[in-house]
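Before any comments, here is the structure.
Moving on, here comes subunit A:
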Amino acid sequence: MLLQIKNLKVDYGNIEVVRGVDLYINKGECVGIIGESGCGKTTVGLSITKLIPERKGNISSGEILLEDRDILKLDPEELRKIRGKKISYVFQEPFSSLNPVFTIYEQIKEVLEDKKDTNSQIVELFKSVGLEKIIGKKNIYPHELSGGMQQRAMIAMAIASNPSLVVLDEPTTALDVTIQHQILDLIAELKNRMNLSILFISHDLRIVFSIADKIGIMYAGKIVEYGPKEKISSNPAHPYTIGLIDSIPSFEHRKKLFNAIGGRAPLFSDLPKGCKFYPRCRFRIDKCLEKEPELELVSDNHVSRCIRIAYIVSV
Partner candidate 1 sequence: MNKLTVFGLCIVGFFMVIAIFAPIIAPYNPGQIDIKNILTAPSYSHIFGTDSLGRDLFSRMVYGTRISLMVGFIAVGIASLIGIALGAMAGYYGKWVDVIIMRFIDIMLCFPTFFLILAVIALLEPSIINIMIIIGATSWMGMARLMRAEILSLKERDFIYAERAIGASDLRIIARHLIPNAMAPVLVSVTLGIAGAILVESSLSFLGIGVQPPTPSWGNILSEGKAVMGAGWWMMVFPGLAIFITVLGYNLLGEGIREKLLKS
Partner candidate 2 sequence: MTMHLELLKIDSLHKTFKKHKVTAVDNASFSIFKGEVLGLVGESGCGKSTLAKLILRLIDADKGSIFYKNKDLLKISNGDMRKARKDLQIIFQDPYASLDPSMRIGEVIEEVYSIHKNVSWHERKNKTIELLETVGLGESYLNRLPSELSGGERQRAGIARTLATDPEFIICDEPVSSLDISIQAQILNLLIELQKRKNLTYLFISHDLGIIASVCDRVIVMRSGKFVEEGQCEAIFINPKHDYTKELLTSSIGFLDKKPK
């Protein structure tokens, strides 16, 4: 097991936004987290190397074990060695993640572990992320690249230090569909070639389903369903997942109404009693109000936070 997140809880000024998340990532595996805005998915990603702004957020409990070492207990110096080296990040906006006053070469050189023969290393990196065009062009600045190229450069930086884990947080959301497709292909290819472990965070089911091996669906600060991609796509066992899948617009849909989820996501400051999805759920019964359900086994490796799994799976 490469990374284990156990019972992670994070609060922002007394409001708990990650309310106990467990997540496991094996070597060479891509785990996707799907969730809508404000469900806490980005916070989970940031928590892994304690990147949450200290004044605002606070990890109140939990363990994050990277190869059996608890990251949350490390001192700042050790933490710094892990950030960007053993665990690297790619965020949504490549342009704001790159420093505008340094060239791409300089920025990549910065993160290389082995400072000898940096040039050939960078050439290798550029080749592997499809940036052949700028090989040898040492004075290229971020703004001279297109959005897709910038994101490729970000990915080059993320893999430059041979990390154990790459956290990709909405890496393609800001890009056009054709570019998005290319970047996803690149990520899939790198994952296979370098045996990368990836945590892929996105609101877009289509993208996550196309790239992840295992998928966790997050709602109101907790994972509500988790399992291998095939099982979740063919046999979703949580009403929220079913609603999300029904909401995907596609050609098969042709002018029919969507079987959409009603209402809106609850505010963390005002969470409903019992099951947090109850107010929007199409399978709800009174018993759902009694207490928040635990994750229950649907089948091997497939769990769902719902008391009506048996019924849902049968229909």
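We adopt the following convention: contacts are C-beta pairs under 8 Å (C-beta built on N, C-alpha and C of every residue); 3 or more make two chains touch, one makes a residue touch a chain; residues count from 1.
Picked so that all candidates are chains of the complex that A comes from, given by their letters.
If you're wondering where the values come from, they're calculated on a predicted model, not measured in any experiment.
Within this complex, the numbered candidate that touches subunit A among 1 or 2 is 2.
Within the complex formed with candidate 2, the subunit A residues making contact are 30, 36-37, 176-178, 180-181, 185, 188-189, 203-207, 209-213, 233, 243-251, 253-258, 260-262, 264-265.
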